[in-house]
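One structure is given here, and the rest of the page talks about it.
With one protein chain held back, the other chains of the complex are shown just where they sit.
A, B and C label the chains in the order they appear, each numbered from 1.
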Amino acid sequence: MSILIGRDTRLVVQGITGREGEFHARQMLEYGTRIVAGVTPGKGGLHALDNRVPVFDTMVEAVRETGANTSCIFVPAAAAPDAVLEAVGAGIGTVFCITEGIPALDMLPVVELVRQAGSRLVGPNCPGATSPGRAKVGIIPGSIHREGSVGVVSRSGTLTYEAVQAMTDAGIGQSTCIGIGGDPIVGTAFLDVLQLFAADPETEAIVLIGEIGGGAEEEAAAWAADHLRGVPLAAFVAGRTAPEGRRMGHAGAIISGGRGTAAEKVAALEAAGFRVASSPTELPALLRTAGYRG
Amino acid sequence: MSILIGRDTRLVVQGITGREGEFHARQMLEYGTRIVAGVTPGKGGLHALDNRVPVFDTMVEAVRETGANTSCIFVPAAAAPDAVLEAVGAGIGTVFCITEGIPALDMLPVVELVRQAGSRLVGPNCPGATSPGRAKVGIIPGSIHREGSVGVVSRSGTLTYEAVQAMTDAGIGQSTCIGIGGDPIVGTAFLDVLQLFAADPETEAIVLIGEIGGGAEEEAAAWAADHLRGVPLAAFVAGRTAPEGRRMGHAGAIISGGRGTAAEKVAALEAAGFRVASSPTELPALLRTAGYRG
Amino acid sequence: MKLHEADAKMLLVAQGLPVPPWAVARTPEEAGEAAAKFMAEGTRRVVVKAQVLVGGRGKAGGVKLAGTPAEAEEVAGRILGMDIKGSLVRKVLVGPAAMIVREYYLGAILDRASRRIVMMASAEGGVEIEEVARVTPAAIHRVAAHPFLGLHDYQARELAFAVGLGGPHLREFVRIARGLIALMAANDADLVEVNPLAVVREPGPEGHVERLACLDAKITLDDSALPRHPELERLRDLDEEDPADAEARHYDISFIHLDGTIGCMVNGAGLAMTTMDLVKQAGGEPANFLDIGGGAKADRVAAAMRLILGDPKVEAILVNIFGGITRGDEVARGLIEARNRQERDVPMVVRIVGTNAAEAARLLHEASFETAATLDEAAGKAVAAARRAAGGAR
Partner (left out) sequence: MKLHEADAKMLLVAQGLPVPPWAVARTPEEAGEAAAKFMAEGTRRVVVKAQVLVGGRGKAGGVKLAGTPAEAEEVAGRILGMDIKGSLVRKVLVGPAAMIVREYYLGAILDRASRRIVMMASAEGGVEIEEVARVTPAAIHRVAAHPFLGLHDYQARELAFAVGLGGPHLREFVRIARGLIALMAANDADLVEVNPLAVVREPGPEGHVERLACLDAKITLDDSALPRHPELERLRDLDEEDPADAEARHYDISFIHLDGTIGCMVNGAGLAMTTMDLVKQAGGEPANFLDIGGGAKADRVAAAMRLILGDPKVEAILVNIFGGITRGDEVARGLIEARNRQERDVPMVVRIVGTNAAEAARLLHEASFETAATLDEAAGKAVAAARRAAGGAR
C-alpha cells in the first residue's frame, strides 16, 4: 500500500505534448508509472512518447477511453485552473498540479469546487509524489527513493529530495513521498496528508518538512498530538534565518505580522511529539531515536 | 402533521418594518402563526406589531435570540437574494421568499447555495404556504382554508385561492397549501412538494395546480406515476388558450418553441393518474371520484 | 423582451465577438445607400433582411440578396411594408453577404429544470434549432454552466470538438462561447442564439482566410431585470409594440391583446389565464389577458378598463377578482367610477370574492352591475352578454 498513488494509478498527463509535460511524462513512464493517456486540446488522435501514449482532445474522452483515475498537470499558469476543473469534471479522483505561478485568487474557487466534487488536488506548484517501486507522478527524481514504510510530506521540492536522499542513504525507505507545494493556497495541506498516512497500514513513521509562512505546520501538529501518539515522527522546518516580511522564493514562504516563524512551528511540532532536526541529514537518526525500526 | 410549516414553526419576518412586511406579518400573527422575530437592518432593538415582535439588525442575531427556524421575506427585489442568503447563513431551514421581480440570473447562485446548505427555499414570487389551523406564512388569505388532509401545490396565487375556496366550500379541508411561485427559477418545484406530501402521514390526497411554461408539471407527473399510485390525485392547468411566445404575467408562464403548452401538461398528468379539471370548481368532485373520502 | 437582430448584434460586438458590419435602413433609399457604401469597400453582394421580432422571416421572403445598390433598393422596397406573421416590416438590415463555408448553431438558455444556463451547439446550423431538436436530437450538444463560476473553458472546448470545430477555430470558438455567457450575465438575457455561427471565407492580403463569424443573433432579455438596464429598455421597439402595451406597462398591468370579443380583467396571472380558458369553454373568445396585479387601486382599475375598451372588437367585459391583498370594495369603486367615465357602453359581468366581498357586492348592486357568484357562472354570463350585444349590433 501507499497513499494517493500506487499500483492502481492510471495516469493521464495534461499538457503531455508540451516541453515540460513530455520530458517528465517520459521520466514517469521509465519509473514504471502506468500512463494511460495524455491530453492536449487539438492534438487528439496523436500518440506521444514514442507512440506509447494516446493523446486526447478532452479529459472526458481520455477517462472514457482509458479508465484514467489520476492526472498530472503541466499546462501554463493561465490555463492550469481550467485544467484542474476539467480533470475533476471528468471524474478524476486525484489531481496533481505541477504548474507554478498561478495567481492565488484563481485557486480559491478551484480548491472549493474540487472539495465539493469529492476529488483531491495536490498543489499547485508542487513536485508531485512518489510511491517507491510503484509509481511516481510529477517531477521528483526517481533515483533518490527506496521502498519502505516512512511517509514523507513537504512544502518544498529540492529540500525534499535532500531529505529523502539522506533517508535512502541511511537505508530508510519510503511508503510515499509527497510535495504539497509552496503556494499560499494549495489543495492538500499537511494535515490532510497526515490523515492519509495515519490510515495507511504500510506507513509506520512520518517525516514532515515544513517552512516559514502560514500556520499549516501548527495545524498538522495539533492533529498529530491527538492522533499520532506512538507513531515515530520527525520533522524539519526551513527558514530559521529568514527575515520578516520578505517572500522567500515560494509565494507562501513569508513571515508577516510576526506570524509564521520557524520557531513557532518547531515549538508546535515538538509539543506534538515530532523530533525536529536542525539539518535534513539528521532526519534518519531522529527517526531511529523516535523508535522507528523499519 | 403538515409539511414545511406547522405548530413547530418559529417564524422570523425579514423586512417586517416595511409596508408589505408589516401588513402580512399582522395577518400571520392573527392567524396564529408563531412570529418570534423580525429583521430590518438598522432597526434592531425596536418592537413591531404593537410591541409583540422584537426586531433585530441581523438574521444571525434573530436566530440566536429567538430560536427561529423559518423565515418569510418581504424585502425589495434588489435586496431579496441577499436576504435569502442571510437566512440560510443564519441556519434557517425553510425560507419563503414572497418578493417578486427578482432577475432570474440573480437566483441561479442563490438556489444552488441554498441547496448546498441543506436548507429549503420556497419562491421567490410565491404566495407562501398555509397549514390550516396551525400556521400560515406569506400572503394567502387565512379565511379560505379548512383543516383537513388534502395537500395543495400551485404555481399561482389567486388561482390557488380559487381552488382552495372551492374545496373548503365543498367541505374538503387541506393539510398544507403551498404556492411555489411563478418565476422561471424557483427554489422548490412541484416534484419536491409531491415528495414532501408523499412522506406526510396526514396528507391523503393531492391537488396540483399548474400553468403553461417550462416542464415542471411533466417532471412531477413522471415521479407521481411511479410513487403515488393509490393516492387520490387531481389537477388543474391554466393557460389552455394562451398564445405562444407571450409571457402571461408570470415570468415563467410562457410557451416557447412549441414547448410548455397546457395540452402537454394535461396529457402528462392524466397519464400519471391525475384527474384533470377543466375548471377549478370541479376539483372537489374530481377528488371524490379519485377515491378521496376525507 | 425580444431584441431585433441589429440590437442583438450590437451586444455581441460589445463583448468583442466577430460580427460582420451592418447598417439599418428604414427606406429603400437608405438600403441602397448602405449597399453602395459596402460595395465601395469591396463587397460584391449584400444581403437585405427584414427586421421583425417573429421567426421564419426567411421562408416568408424577408431575406434577399442584391448585387448592385439599385437592386438592394428595389429588394428593400419589396421587403419594407411586408406583413410577416402579423408584424409589419418597418426596418431592414443591410450587410455584406458572407462567403459561407459551413454553418453551426451556438446558443445559451436559462434552463428551469436544471437551474443552470445551458449552452448548446450543433453542426446543423442555419436552420431552426427546434427543428433540429425534433428531427435529429443527437445533433445538439449541451453543457451546463456552473451556477457560480459560469462556463469553464474546457466545457466550451468539449462543444467545439463535438461539432467539429476543434481545429484552427478552437480558440475563437471558446472565446465566442465565453462571450455569449458573459453577454447573458451583463445584460440579464435569458436566451442568446447565434445561428448561424459560420466559418466564412474572406479575402486577405495573402489569399483567402477562413474565420468564425456570428451571422445572425437572437437575444431575449429577462423583463424582471430591465429596471437595472435602462440602456436596454431603450431598445424596446415602440413601433412594433401595441400602444396599449406601453400604457399597461406604465400602470404595471400585465396585458396581452388577443383576437376574441370578451374583455377580461383579473387579479393574478394564473387566475387570468383560467378566466380566459373558461370563457373559451363557455363558447366565447377572450379579447385579452389582463392581470391588474395585487392591491389594485382605483386608478389602475380605470386604466385596465381603458385598455380593454380600446379594442373595438370587445363586446362584453368579465371582471374576476379574488380578494386577498386586493380589497374587493376598492375594485368595485374603481369599476363604478370607470363606467361613469367611459364613452362606450359594453355589458359587464363582475365577480368579486374574498376580502371585503360583501361591501363590494353592495356597491355593485347599488350601481346595477350584473354580478356572478362563481367563475364558471361569470364566464357563462359574459359570453351570453357578448352574444346579445353582437346580436343587437347586427
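Going forward, a residue touches a chain if its C-beta (ideal position, glycine included) is under 8 Å from a C-beta of that chain, and two chains touch if they have at least 3 such contacts.
The structure presented is a predicted model; accordingly, all values stated were derived computationally and were not measured.
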Neighbouring displayed chains - absent chain, whole complex: A, B, C
Absent-chain contact - pick from A:112, A:147 or A:270: A:112
Residue, one of A:120, A:145, A:250 or A:265, that touches the chain absent here: A:250
Residue among A:32, A:67, A:101 or A:171 touching the omitted chain: A:101
Option touching the unshown chain, where B:49, B:77, B:113 or B:235 are the choices: B:113
For chain A, residues in touch with the removed chain: 77-78, 101-109, 111-112, 127, 139-141, 143-144, 154-162, 165, 182-185, 209, 211-212, 214-216, 219, 236, 238-243, 245-253, 257-258, 262, 278-281
Positions on chain B where the hidden chain makes contact: 41-42, 44, 57-61, 79, 82-83, 85-86, 89, 109, 113
Absent chain, residues of chain C that touch it: 148-149
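Note that only the chains that are shown with their structure count from here on.
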Centroid distance [mean C-alpha coordinates] between chain C and chain B, Å: 29
Chain A and chain B: spacing of chain centres that average the CA atoms, whole Å: 50
Chain A and chain C, separation of their C-alpha mean positions in angstrom: 55
Of all residues in chain A, the ones touching two or more other chains: none
For chain C, residues contacting two or more additional chains: 148
